[in-house]
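Only one protein chain is missing; all other protein chains are in place.
Presenting chain A:
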Amino acid sequence: MRNFNNLVINEWLKMSKKRSFFIPYAIIAVAMVVLAWAFKRWAEDMFGNAFEYTAMMASSNGFGHIVAMLAVIFTAGLVPSEHAQGTIKFLLIRGQSRGKVLASKYVAALLFILSMFVWLNVFGFASGAVLFGMEQPAGAWRDILIATGSSLVYSIVFMTLTFMLGVLTRSAGAAMGVGTAALMLSSLIIPKSFYKYVLFPNADLSVYSHGGHPPIEGMTLPFSIAVLAVYIVLFLGASFVTFKRRDIA
């Protein structure tokens, strides 16, 4: 286990020592502050307190969607860059199995997403507290948790898709391009019953909160969770099988 932790530390350092690492955090921090100010200035009645503002920002209709995009962009290169730099040759001859190496990369990507949502909540709440006050309505924490949780799942689904594309194509550009395109297209819903088995309409679980309607007739929360689980298992399965068998030429 200590071994695996070390691999995750390695992956985290490889991400965080890049000079561009601060960019997603800066984007989130600036957006939280500027958006709070803009709402206060032009739509004063929209948010009554910091809780409402934070929940809105964390949701996939708010800034959660942008975080998913940042996650896709910044994790697309995790595997391809090792191939491009040639460092994969050293990485895979260290006595750590390929499965473990790939798993450590995936875990680092999950940690990255998690850290962005923590950051978003902290900055959202802080700027909301200053501009909209701290009055706490009923179920405020629950709303924030649901918004953050569903955005988190949403981001992880598309990150996993991008991760797989990175492993399969070994090209960061291709993975990033297809990943962001998928993210854009995910809000397009074809109202046919076969479409409920497609990834896109299921990716955003927040549609089920507050008694909302599912995008397609017959979809339920457990159904969507099951569909997402199947897709994630498929994506990871394809990634691991490919990565373990590949000849490093």
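Please note the rule applied: a residue touches a chain if its C-beta (ideal position, glycine included) is under 8 Å from a C-beta of that chain, and two chains touch if they have at least 3 such contacts; residues count from 1.
Throughout what follows, contacts and distances are computed from a predicted model.
K.L.:
Under which of the names "Sugar ABC transporterATPase", "Succinate--CoA ligase (GDP-forming)", "ABC transporter ATP-binding protein" or "Cytochrome c oxidase subunit 2A" is the non-displayed chain listed in UniProt?
P.N.:
The correct option from "Sugar ABC transporterATPase", "Succinate--CoA ligase (GDP-forming)", "ABC transporter ATP-binding protein" or "Cytochrome c oxidase subunit 2A" is "ABC transporter ATP-binding protein", the UniProt name of the unshown chain.
K.L.:
With the missing chain put back, which residues of chain A would touch it? List them for me.
P.N.:
2-3, 6-7, 9-10, 13-14, 17-19, 85-87, 89-90, 92-97, 245, 247-249
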